[in-house]
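The structure under discussion is supplied below as structure tokens; questions concerning it will follow.
Omission of a single protein chain aside, the complex is shown with its protein chains in their original locations.
Chain IDs A and B follow the sequence of writing; residue 1 opens each chain.
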Amino acid sequence: MQKLKKISIVLFVVFCLIQLLWIGAPVFMAVLWSLVDVDTPWSYPDMFPKKLSFSQWSYAWNHTNLKRAMVTSYTVATLTSFFTLLISLPTSYILGRKKPRGKRFIETVLLLPIVLPGMVIALFVGRIFTSIGLVQSMGGIVLGHILLGIPYMTRLLTSSFESIPQDVLDAAQDLGTGRIRMIFKIYFPMIRLGFIAGTIFVFIKSIEEFNLSFILGLPTYETIPTMLYTYLGYNFHRTYASIISLILTVPNLIILLLIEQKIKTSLTPRSAAGKG
Amino acid sequence: MSKLKVSNLVKRFGSFTAVNKADFEVEAGTLVTLLGPSGCGKTTLLRSIAGFYCPDEGSIFFDGVKVDNIPPSRRNTSMCFQSYALFPHMSVWKNIAFGLENQKVPKAEIIERVAEVLRVVNLTGLEDRKPSQLSGGQQQRVALARALVTRPDIILFDEPLSNLDAKMRDQVRIEIRELQLSLGLTAVYVTHDQAEALSISDRIIVINEGKIQQAGAPQEIYDNPVNSFVAQFLGSANIHEGAVFEHMPDFTVIDSPLGRIRVPKNSLSPGSRVKFCWRPERTEFKIDPEHNVIKGNVIRRVFMGNLLEVFFTVNNQPVKVQAPCWIPDEKELSFSLSPESFILLKE
Partner (left out) sequence: MKRSRLTDYILLLPAFIYVSLFLSFTLFMMISQSFGLFSLLGETEGFTLQYWKSAMIQESFDSFFYSMKIGLVSSTLVVVIAYPIALILNQEIRGARIVGSLIKIPYFINAMVAAFLIINIIAYHGFLNQFLMFLGFIDEPLRMRNDDFGTGVIVIQVWKNIPFALLIITASIAGVSKDVIDAAKDLRAGPVRIFFSIYLPLTISGAVTAHILLFIMIFGDFAIYSVAGPIYPQSLTARMQLIVSNFLQWEEASVLATVLIISVIVVASTLTFISKKYIGIYEKVGYAEIKKD
């Protein structure tokens, strides 16, 4: 048994090293590329750039559509997570607490938007939106992103509604709690984690979404991913692509690390509710 | 007038009848236990009293007032849940104050009453803890305090001790009983543990398969079970069948697997079938020749510390008795049973 444990520790260490290269190297390269100086290009066969500076960052910031794309992306994401939350709350409440007939079926349908190929959905939603005048509009993009946000939001909210022990709700009722107080003092605090996680998840997914923004927004509304697409495609520019990639990725990762901390430190509903 | 009256209550879930014509009353200031095996309908009955279930037939009265259509939030009952059901996101103080806030009790009074109830359940100083930071026994007492603080007409206990370890269980059981007596609370207590029921209750209601089997004071039920279910569920009992042989002036003689035995006088006609039981602890090993003397083969002896449990066969009928530790280690032993130790059962 000891031997087995040793082997798995060795495996684990090797695995950690591979992991470091696997994740670290690509990110490191992107950071390097974004720091290449405007006047001293980095080209084959140099192993590393000769000079590093933020000059490309300030150039990209001042002379490309980056600022506008960021405003568009963040506005869309904010609206999307707000409306997705609004639409998903009642549905998740019923799915989580009332166990309606056909629950499995409804849950499956709610998952479909992220299971079906994104480009197919994007193309045909675009087709429908064209005929009702919703393409080339922020509203259209938000409507599309809500569709892709609902699967994540309803899942997270439904499971946090489910995890409230029925006894706790009964106890609150037994103590004469009115409807409004029930919502704000019992339900909300107890689904808080699902609520936060859902909103942030949908926000990040919206920031990252490409297909719908590409079909519904371009050329009027450029989001960060569609802008990246142009710098990776017909306008190939490795440095700009690096900068946009970092802008797209780093805030998301920071947010995720922050909430992971928060979720760990705050209490979990189950631990306190006893075994029953 | 009784504090709580349950009248002919029926509760069905689909085709399953969980409670079948339950009918009983609870006097003010007493603790009544609903005792039965799991799935017998006792919790359904308790939850109907709290208002979580609407009865299909029959009614429930508090102080003579029908409460069938009053939702749980407006019934003046408080329930102590098996899982405690504490609000995990609130401190101990908040948990206890919650019901009072619902009743819009003035802040100053809330502070006073919570402090008082914390003193009563011995939790002073833990006000700011979260439930997850408390031991099982402490959580149980918070649940109790939360139920007590609203001064309910009736307090309902749903197997409150089942999540505690054996030692805690004895201690908390005594605490609950003392509180109930000193505060004069009216309580309905659900349990499947006969020892718990016998020691805590003013009255016990034994339930099986949705039906009330017997109701009465603990001693009364223990000494005079009406049927074999009650006899076996409360304590242990040897049950036999026989037929009435003849009536004597002071007792009745029965033909049974134990031989021809004398039992308390009854009015059954000779020849009719009869079922009876007796408790293992009524066995006498200092044989009284005036009593029924029975001889049996020893199958197994189990040492229990203060006494022995001895398993016999008497005419191929298995019999369990309690014996003092000094009895001789022999294959064949005799013991005696007084006529009064036999109890006739209805079924």
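Keep in mind that, in the parts below, contacts are C-beta pairs under 8 Å (C-beta built on N, C-alpha and C of every residue); 3 or more make two chains touch, one makes a residue touch a chain.
Predicted model only: the values in this text are computed from it and were never measured.
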| item | value |
| --- | --- |
| Neighbouring displayed chains - absent chain, whole complex | A |
| Residue among A:L35, A:L79, A:L95 or A:A172 touching the omitted chain | A:L95 |
| Residue in contact with the excluded chain [from A:L147, A:L169 or A:M182] | A:L147 |
| Missing-chain contacts mapped onto chain A | 4, 8-9, 11-12, 15-16, 19, 22-23, 25-27, 29-30, 33, 44-45, 47, 86-88, 90-95, 98, 100, 106, 109-110, 112-113, 115-121, 123-125, 127-128, 130-131, 146-147, 150-151, 153-154, 204, 208, 210-211, 225, 228-229, 232-233, 238, 241-242, 245, 248-249, 252-253, 256, 260 |
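In this text, only the chains that are shown with their structure count from here on.
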| item | value |
| --- | --- |
| Rounded Å distance between chain A and chain B, as computed from the means of their C-alpha atoms | 56 |
| Touch list for chain B against partner chain A, complex | 50-52, 71-74, 77-79, 81-90, 98-99, 101-103, 130-132, 136, 139, 146, 150, 163 |
| Partner chain B, residues of chain A touching it in the complex | 165, 167-168, 170-178, 181, 185-186, 189-190, 192, 267-276 |
